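A single protein chain has been omitted; all remaining protein chains appear in their positions.
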Amino acid sequence: MYVLPLLSGGLTLVGAMMVVTCPVAVHAVLYLVVTLLSLAMVLAMLGAQFAAALEIIIYAGAIMVLFVFVIMMLNLGQPDRDREKEWLRPRAWIGPGLLAVVACGELLYGLPTLSDPDGAVFPIDARDVGLSLFGTYVLMVELASFLLLAGLVTAFHIGRTLRERP
Amino acid sequence: MAALLPLVVVWPLAATVIVFLSAGRIKGRSAGILATGAVGLSAMTGGVLAAGFMSGAVTYPLHVTLWEWMRVPGFSATIAFALDPVSLVMIAVVTIVGFLIHLYAIGYMAADPGSARFFGCMTLFVAAMLVLVLASDLLCLFIGWEGVGLCSYLLIGFWYDSPANTAAARKAFYITRIGDVAMLCGLLMMATATASLQIDGLLFAVTAGQLSPAVMTGSALLLLTGALAKSAQIPFQSWLPDAMAGPTPTSALIHAATMVTAGVYLLARLHGLFAAAAPAMAIMAAIGMLTLLVAACTALVQSDLKRILAWSTISQLGYMYLALGVGAWQAALFHLVTHACFKALLFLCAGAIIARVDHEQDIFRMGGLRRFMPGVTAAFVIGAGALAALPLVTAGFYSKEMILSAVWRGQPVLTPDFILSGHLLWGGALFGALLTALYIFRCVFLVFYGQEKTVPTGRTRWVMAVPLGCLAFLSVFVGCVEMPGDIAPVHLFTRFVDPAGMAFHPHEPVWLLLAGAITPVAGAGIAWIVWGRSGPVTRTIPETGGGTDDLLPVMPLRFVVRITRYDLPDRLAAAAGWMTRATSRMMMRARRAALHLAAERTAMVGREGTVVLVRMQNGRVRWYAGWIVAGLGAALAWAMLS
Partner (left out) sequence: MTAFPFNAALLLAALLFSIGLAGVLVRRNLVFMLMSLDIMLNAAGLVFVAAGARWQDASGQVMFLMILALAASETAVGLAIILCLHAHGRPSLDADTGNLLRG
């Protein structure tokens, strides 16, 4: 009954763990793709097929390809792997791990709906999302376009200085 | 007829697009002709609209909705134009003066390699200003408002290879940006209160009392801040004199037709809102008064020809704000029109002079120029006369007289207990008129009279001379459309822009009019005595930038100089410095005495605390992230436990 939810949720968590702990960048990217795909599965099971599709296309597709390209250009090798391992000694985990555990505990403690037995979810199709997006939230869409434009210009600018300087 | 309205904006915009898209293939002269032609077409379109208006073929206000920008629950915005008498007047000013300046610029910028870019920016400037004056929706107006700011940045920094120019451009942009943010806040405030930014709907909501007084006063003050920054009024005055870094036609455009007048237009357009927000009106009047005096005093001691004109613009805008502050928006608008004519004339004359004397801008290094350039001299004297408001023969006289009489009657109410006296404001404005005549005729006498110090070269070309002639003509005769009741009962302007407000001209004492007429003449006379009779002292080049005391042998003028030197930000900084010094001196004494221990402790705590803070700011991103998480954890814990 709960095989599929358990599988996809567990896969998400395992993938995320591997991203955080893996010393090799390309492997981490592949784990991140796995995480995102299983997260897309979760989204689909929550009745958000549109969001799931976007997660696959934009996140696991476009953004991850960006990561792969950059890692290719960085030309990482064995020294980098060793350095990563050096940086990931158990001692380095103490502070961040503590902070993360505290934050996680607080989040779980602070979510009262976790004890809410009535957890039914309703599917929302792309039509509703579209109507909402270009109705109520049209101003926000404009703002998001500004943001993307700013991101584009910034990335272009930084990349240009990269090319022109020797 | 309604279809013609967007065309007014489309012509200059099209010229901009063509010039910019040609990417340098259209060379300077053809770009100039294209730009001038586009603005001319715009002026003609405006003329057709005005003719339709006069003949009654069109009834105002003429509304044209181009498209609906956005509609969300609780707010809608349209790109819409509206034509009414006020915007018609503004179209006339912007396009006609803009056309003459463009024509002049063909000659002025002929030798400049970047003149195509220049004309592209200039037409965009005109287009943005036209959007601003035609918009019937405040959000649409804001587009024009920002466009004007952008173009001023581009044009002030036109010669971008000099760091001083780009610094001036940035300064103008930043300072007006402060005002823009305030204005945006004001717009948002009104948008949340009325769900739309349609000007008509807004003013209706104000008169119908749908807005709470707090909202009205708050948004009026915020809009006022925006307008003050745009019009370079105190405390935002410092960008305009620096804006002289741009080419002279740009200065003329900024000062006469576009940019600085935008603030006045906005306040005149929303006068209904401001009438309901009395404190904002009183503040407006007070700032206008202060600005006109301070700027006039500053103009009196400047030695750069263009800077004198820049400060005079600030001063004249102060008159407009004063008029707006006492509710006489018609007078402010009328002064805007006449000011546009004579200030454009003065700037273009200054450009012609500067171009002929090898780009020398110091008036003390000029002199005797009337023998070399009689035409420019005549035009400049006409402009100077109009600026000084010499009685009867100049346009400036009629508009300034209208403002003065309105100020005499006005009673701006700051709070019910504190009412500014109209008579006092009138006295200040009259003193400002005296100073105006003084500084501009100082300029005239130093530049055109006396012995020659530089010999001009070349000739003023006809494309530059024709606009000067036209503007000189306008500077003399445009005032005839509105006259004080005691001279002739001509009230065409008031009747045109405000048919309902004809009760605006009650009878007033004749001596007011006489005082307003005699003061400028007196000012010009004093200027002749001090600088005109070629007294050897006053005509020499000042030793240092600030050493102007020697130039003023007449005793009362020393007082004026002292006021002028009263640079407020400087003084504030100095006061702050003084207070710091005083405080530290006190601390020192205290330490020597009984408070020694306490001071030591305070210093120690400060020092140690600083060390901890410095440790936190180690520049490591991961530490910052850690601090954020710690803060998040603390906030969550506090939220859950409390």
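Points to keep in mind about this one:
Letters A and B mark the chains as written, and numbering starts fresh at 1 in each.
Definition applied: a residue touches a chain if its C-beta (ideal position, glycine included) is under 8 Å from a C-beta of that chain, and two chains touch if they have at least 3 such contacts.
Keep in mind the model is a prediction, meaning the values are calculated, not measured.
Counting over the whole complex, chain A has residues 1-5, 8-9, 12-13, 16-17, 19-20, 25, 28-29, 32, 35-36, 39, 42-48, 50-51, 54-55, 58-59, 62-63, 66-67, 70-71, 73-74, 80, 83-84, 87-88, 92-93, 95-97, 99-101, 103-104, 107-108, 111, 113-114, 116, 119-124, 128-129, 131-133, 136-137, 140, 144, 147-148, 150-152, 154-155, 158-159, 161-162, 165 touching the chain that is not drawn. In the full complex, the hidden chain is touched by chain B at residues 618-622, 625-626, 629.
By definition in this document, only the chains that are shown with their structure count from here on.
With centres set at the average Cα position, the gap from chain A to chain B is 51 Å.
Residues 70-73, 626, 629-630, 632-633, 636-637, 639-640 of chain B are the ones touching chain A in the complex.
On the chain A side of its complex with chain B, the touching residues are 95-96, 99-100, 102-103, 106-107, 109-110, 135-139, 142.
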